[in-house]
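Only one protein chain is missing from this complex, and each of the others stays in its spot.
Chain naming follows the written order as A and B, and within any one chain the residues start at number 1.
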Amino acid sequence: MEMRKEKEISNIQYSVLNDEEKSSAGSNPLTHSMLNVHYLSFIIFFFLFLISITSFSQQQRFPKPEFDTGYEQPNTTTPEPRALALEFIDVFILMSVMALAAWFVFKSRSRRGILFLSIFSLAYFGFYREGCICSIGSIQNIALSFFDPAYSVSLPTLAFFILPLLVTLFFGRLFCGSACPLGVIQDLVIIKPIEIPRWLQKSLGLFPYIYLGIAVLYAATGTDFIICRFDPFVGIFRMSAEFHIIVLGIAFLLIGLFVARPYCRFVCPYSVLLNWVSRFSWKHLSITPSKCIQCKLCTNSCPFDAIDFPTDEKLKLNSKSNQRDFALYALLVPVWMIVFGFAVSRAHSFLAQANSTVYLAELLIEQPELISESDNLDIETFRSSGKTLDQLVEEARVIQHEFYTGSWILGIFLGLVIGVLLMNQFRFRKRKDYEANKADCLSCGRCMDYCPVPK
Amino acid sequence: MSETKKHTRRDFVRMGARASIGFALAGVAGFSLVDLNKEKYVWQIDPFKCTQCGRCADHCVLKPSAVKCVHAFALCGYCDLCGGYLKPEAKERTTAAENQLCPTAAIQRKYIEDPYFEYVIDEALCIGCAKCVKGCGSFGNGSLHLQIRHDLCDDCNECAIARVCPSDAIVRVSIDEPYMIKGNFSKDGNA
Partner (left out) sequence: MNKRLISIFLGLLVLIIVVVLVLDFSSTKIENRNANPYEFNVDEFEKVDAELIHYRESKQIKLDAETLHGIAYHHGLIYLLQDSLLKIIDLDGHLINSFELNDEARTITVSKEGKILIAFKNYFDFYADDFTLLAESEHENDTSIFTSIALTANSIFVADAGNRRVIMYDESGKKTGEIGGETEKDSKHGFIIPSAYFDLAINNSGELWVVNPGKHQFQQYSLDGRLLGYWEKSSMKIDGFSGCCNPAHFCFLPNGDFVTSEKGMIRIKVHSPSGDLKSVVAPPSKFPEGIHAPDMCADEDGNIIALDFDLKMIRIFNLK
């Protein structure tokens, strides 16, 4: 081996120990070119060195003890996760269930068929697959994948999101009636549905919009998946969850004894999408197989108050002023959007507190003494992470900014929803027969059994 | 007459709305398909980020937790004085319960030959509390570490532990390589 003496050059290049010398080297063009030559050799050495390191670490890290008794070192086991292929089977089953449901709703018109199908779905998607992943939760995966470049959805997840909507666009909410395990478990406990006043229905019906908006906001900012976090039934499907989640599930089921499918109608964020897609569905369940004879037998058959009655002829008299109001409220919609956008954007820092980075940063700005004193686990972890407060605050600021933009969009969306809702109050559509409301009907098929008209 | 006209107009509007919803759905699908994840993510613990806070034991949706301690045997020193097994104040180096660090006595100590001992985790007992991980990291080679066991894990859409992990140690990894066993990969990600 040869050892080269390179006093001059290396004196300059490697005197990083000493900052003044380093800067003087930079200003001298001559030494610069010499440096380059030197760099080359350095790089070559560095590569040789890298190769030697990697080839070394590819072998056993360090020879194990020499065991004289012939002891064999066990391998660390790594049980495989559920195979991806099985996930495609889930998608296939979902599709089959919805296809069968279409057949029961449109061809055989059998409530029984739908009932058994829905019980199968509950057993499979609920108790066997333990409720994950479901279409409701997939909203968040889609939202996250749109905003986080590092995250992308897998095909089964995308299918779980898109397929029920697509089916709804053609045939109405078959997914709700037959495939959704969360819906079915509530459907099975309906014993004495009471009628909820129209105003209450309408106002509670706003909640899914808010829930959807916030869930998307939180998912998109990488803060939380609140739909999954507060899924009331997943604990029951898994037979294991934190205590309060079980309480939540039981409370919903108890409410469900009297208010049919409370989660579906007043909470479920996916229902917002299904509801709107279903309004424009190509075909939809009809109560009667051919022509309504106005027997009124079906009027009380729907536990979800989703049957529209024929319109009162007298109301038509008012339709002129109605049209004026309608136009007025239509013009007000943009105003609502701006007002709500502004209002919610004011609340962005409150909303952002759900993000743990933001929350921690705010806490530490407010009480800087905590950084050194607190024995709180999270603060301690932050302290020993070596991150500075400035770095944390900077991260938090970025997230907060996302929340600012997001809450404007959320507000505008909510304004739109409320504007359209108010506007629709004055919309008048003539109806001659008893019909299932396309938006609210969950295609459970109960009403079909009440209609006396022969097939 | 006007009645039917109205009808056709409404039908037309409906057709339009239907088509636009169709396009919107196709748009979402297309957008997602562009950078589709061919595999799938599952949750795993990055042992180099984990700070042994103990939350893995209590915050998994499963009871007991799907997180277990695993032993990277290749890194283990097979020591008699094992910092992950013995309480620091233990009087003797034996399997007596009062000497053991693990709250559920999930670590089995087996004599191999002088002076080597093998340590194996009984996963049925382990609750993923990370106490031994802390001990092994502080006093030993760091061969004990936590991993999410995929035969147990329900693969929640969002791991409930990830939500509370103070060190963001729970990350999404590709289903192709669902484990981060120490020694098989290094801190900087290269093998």
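The rule we apply is simple: a residue touches a chain if its C-beta (ideal position, glycine included) is under 8 Å from a C-beta of that chain, and two chains touch if they have at least 3 such contacts.
On a predicted model such as this, the values are computed, not experimentally measured, just so you know.
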Touch partners, limited to displayed chains, of the chain removed from view: A, B
Candidate in contact with the missing chain, chosen from B:L101, B:I121 or B:I175: B:L101
Residue touching the undisplayed chain, where the options are B:E39, B:D58, B:D122 or B:D168: B:D58
Subunit B, residues in touch with the chain not shown (by the definition above): 52-55, 57-58, 75-79, 81, 83, 88, 101, 103, 113-115, 129-132, 134-135, 137-142, 163-164
Touching residues on subunit A - with respect to the absent chain: 1-7, 10-11, 14-18, 21, 41-42, 45-46, 49, 52-53, 61-63, 65-66, 68, 192, 194, 229-230, 244, 247-248, 251-252, 254-255, 258-259, 354, 356, 359-360, 363, 375-379, 384, 386
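Here is the rule we use: only the chains that are shown with their structure count from here on.
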Centre-to-centre distance between subunit B and subunit A (centres being mean Cα positions), rounded to whole Å: 21
Of all residues in subunit A, those that touch subunit B in their complex: 54, 57-58, 60-61, 64-65, 67-69, 71, 73-82, 84, 87, 130, 132-133, 137-138, 140-142, 145-146, 151-158, 161-162, 165-166, 169, 224-225, 228-229, 234-235, 238, 240-242, 276-277, 279-282, 377-378, 381-382, 384-385
Subunit A contact footprint on subunit B (complex, rising order): 14, 17-18, 21-22, 25, 28-29, 31-33, 35-42, 51, 53, 61-63, 70-75, 78, 112-113, 116, 118, 120, 149-151, 153-158, 160, 163, 166-167, 172, 175, 178-179, 181, 183, 186, 190-191
